[in-house]
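Only a single protein chain was left out; the remaining protein chains are all shown in position.
Labels for the chains are A, B and C, by order of writing; each one numbers its residues from 1.
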Amino acid sequence: MSWKADFPLLVRNPGLHYVDSAATSQKPTVVLDAIRNFYETANANPHRGAYALSVAATDAYDDARQLLARFLGVADADALIFTRGTTESLNLVATSWGRSNLAAGDEIVVTAMDHHANFVPWQQLAISIGAKLRICELTADGRIDLHSLASLLNRKTRVVAFNHVSNALGTINPVGEIVRMVRDHTAAIIVCDGAQAVPHMTVKFDDLDVDFYAFSGHKMCGPMGIGGLIGRRALFDSMPPYQTGGDMVEFVHDDVTTWNALPHKFEAGTPNAAGAVGLAAAAAYLSAIGMENVLRHEQALVAEASERLAAIEGITIYGPSSADRSGVVSFTLDDVHPHDLATILDGDGVCIRAGNHCAQPLMRRLDVSATARASFYVYNDTSDIDALIEGVLKSKEIFGHAVA
Amino acid sequence: MSWKADFPLLVRNPGLHYVDSAATSQKPTVVLDAIRNFYETANANPHRGAYALSVAATDAYDDARQLLARFLGVADADALIFTRGTTESLNLVATSWGRSNLAAGDEIVVTAMDHHANFVPWQQLAISIGAKLRICELTADGRIDLHSLASLLNRKTRVVAFNHVSNALGTINPVGEIVRMVRDHTAAIIVCDGAQAVPHMTVKFDDLDVDFYAFSGHKMCGPMGIGGLIGRRALFDSMPPYQTGGDMVEFVHDDVTTWNALPHKFEAGTPNAAGAVGLAAAAAYLSAIGMENVLRHEQALVAEASERLAAIEGITIYGPSSADRSGVVSFTLDDVHPHDLATILDGDGVCIRAGNHCAQPLMRRLDVSATARASFYVYNDTSDIDALIEGVLKSKEIFGHAVA
Amino acid sequence: MPSPERSAQIGALYQEMILDHYRRPRNKGDLANAEQTVVMKNPLCGDEIAVHVSFDGDTISDVRFSGRGCSISQASASMMTQLVKGKPLSEIEHIRTRFREMVMGDQAAGEDASLGSARALGGVSQFPARVKCALLAWNALQTAMTAHAE
Partner (left out) sequence: MPSPERSAQIGALYQEMILDHYRRPRNKGDLANAEQTVVMKNPLCGDEIAVHVSFDGDTISDVRFSGRGCSISQASASMMTQLVKGKPLSEIEHIRTRFREMVMGDQAAGEDASLGSARALGGVSQFPARVKCALLAWNALQTAMTAHAE
């Protein structure tokens, strides 16, 4: 059982086994229809017109924000800023909050499992400001090592950034526990990268007690080019804007400018209203399935895939046991390079990712240059696992012949 | 004659007179089809997969860049960076180039007609760095005053930023002449805001001899959430990245990171491939019409509209004569506030914009708080002007009754 | 989109009384010795209204407004000054709330006699983009009253 029939690309290609949803998800018809419907019935520049069509565009954009805020448990909807995606959201925080709050000697904690998008901005901020980047190490089974974290937290710690769910390993991090530790020992802001959490499990921002939370639309059945940043209003209010231009200003004098209120202050330029509408449709689609069902569906698939992969001689699986893992399984096969594995699997229509998954610091610690990764979503079913296993066995055979 | 039949929103709403294209354009069917087709046949994360679907996504994204580069006369296609739009493009230049090249005492020249997106980033940069913002004044008929410009150029001038075409007045600025003056007297970089030029006239970047050129997709029949920044490779190469994260890195060490080549260096995160594909389809659509025809069509409409408006007692038109103007006419009617005008016109389905057009410095100089603006595009025809004139006369009548 | 209904709504919005207040605003100008002066701006259209208020105990003894704007914001400010002058704060607070409800689309509020001639602005509720204009002076008044209370 799966929701494959809702996804036109998969319906058009019945032989395709798309198991690379951690990179980007496929899009259901309702999302594509919502985007098109916006352009065909409500397209205008939101916030700028005094005519009905522009009001329709503004309403569609505002409604999308309200719906997303409900979906993500954000009571203060105007503290949900639309961005291009997780990468922009995290750069916004590192630049706008970071440059105006950090000083030389301050410490920023990231983890060794973070995606480059939640690693490099902090590293570069640290370099530019003379702050210190401290990297929390991982346990052997790919979890955040809470002892390592504890050893890094002190009163110089100003930022703790970590991903809710790892894209490379699938690890679901214990946000509550981490937040407690950070709050107990520091006055740091907590920045959580939710790119791999929002698409796959229930996320309620107001319950998480983090300060900023970032996500991407394209990984959660939504369109490319849209995502969000949720933050505490008091922090947003205290920060300088990230980009300046239309819509985000109040008064532009020749020599000084005042800023508009949230959310506009952080949404310079013409908003991507069609993208927001598509993203809201994606959230509605996932809500209708139920996020518990999404997670249960994925965990069942990942448990089966892990078990069947583990039974193949020569397979190494990275990351924690399936219980603490979302729909991602990262693995290697003997000395078969992941790229070769991906090519052979692709020959049978199985789309896996091979590479460092934008997590080079993690790869170094795993002592591999790359892994193969299969990641599941609502449209996957056992037939995808069958094809994956078959492809791995085939690769083993192709490469096995050549073993001296 | 017009291309209205290509635009589903306008076909669905035959009574609608959309004359607010300077804010955002309507989208032709071919663009909406291209976006949908990408999601239904080629959707994957570009640059990241070793499988055929990801190669299809990468190719679609690359092809879009090549097509746009040809459309805009850019031989070095990798020096065309996809951004969210003009606002982001200009912030990128002001932040990345500006912060690493300017120092206290340097001078930045902008014009009094610039959009906030090409004004506020420079103003804020100047404030943060102790540089001096100098504002080039305008002639009475709304052109860049070349005498004022000449008086501002000196060896301290490091940036000259101006819009190719004004969104508030429609003025087409003499780029060649301005560039010559700047090159003759300064070593400044020249930053041109092409948001209102690219949709409406032939633009060939390599012929303009400017250093950076920005544009937005949504104003040129393309989707929201995508646009571009073209620049000289040598400048891009010398600049630090603007945002950091996935795709734009080469090697991520724990303490330092190296950057990927152009265009990736300035495209952090998952690219908006569907947006780029839609934008390329828009460029192809406009090419098929022919940019000379687009401009001719608009100028004919704006000439007629200006003439008929000018014949109404109480109308003031801002900006230069139609010959140097793209499809924009900005006006006021006696003491009828532009917002009231817009509301009354909207009652008859005429969508004009009333406000400061994100150009408060200009409004101050025109000594108005707002103007009404009608802006034309390929889908407009004389019937839109008829409705506009009728609406203005009706407003005059409604407000006329009340004259003491 | 155009329709006979919309035409009627436009007619209702720009009725004689509103245009009269726009052209001949009541209580316009500065107020010498005003206890509170609050400036409110609508950045989108550049409009700016200042409301000047004098209090006498729990009563607004005098109120004037200055600044420029569209017919809706000017008429609303003009009517507001007429409506609240000399009234006790508690009653004004009631009127303000009802006015807000009316322009947000509450029909009952639109028939509330306490709104007096300001009921002429009820038609604004059909024009979401203009609600801000109608509320500008009232929001300024609220800020002035809050400041006075503190």
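Side notes on the structure shown:
Operating definition for what follows: a contact is a pair of C-beta atoms (placed from the backbone, for glycine too) under 8 Å apart; a residue touches a chain by one contact, two chains touch by 3 or more.
Quick caveat: nothing in here was measured; it's all calculated off a predicted structure.
Partners of the chain left out, restricted to shown chains and counted across the full complex, are A, B.
Across A:I172, A:V249 or A:A354, the residue that sits in touch with the chain not pictured is A:A354. Listed for chain B, the residues touching the missing chain in the whole complex are 47-52, 54-55, 59, 249-251, 260.
Chain A meets the missing chain through residues 13, 15-16, 336-340, 343-344, 347-349, 354-356, 360, 363, 368-370, 398-399, 401-404.
The working rule: only the chains that are shown with their structure count from here on.
Taking each chain's centre as the mean of its C-alpha atoms, chain B lies 37 Å from chain C. Rounded to whole angstrom, the centroid-to-centroid distance between chain A and chain C, based on C-alpha atoms, equals 47 Å. Chain contacts: chain B has residues 16, 339, 343, 354-355, 360 touching two or more partner chains.
Shared contact sites, meaning residues of chain C that touch two or more other chains, fall at 1, 43-44, 129-130.
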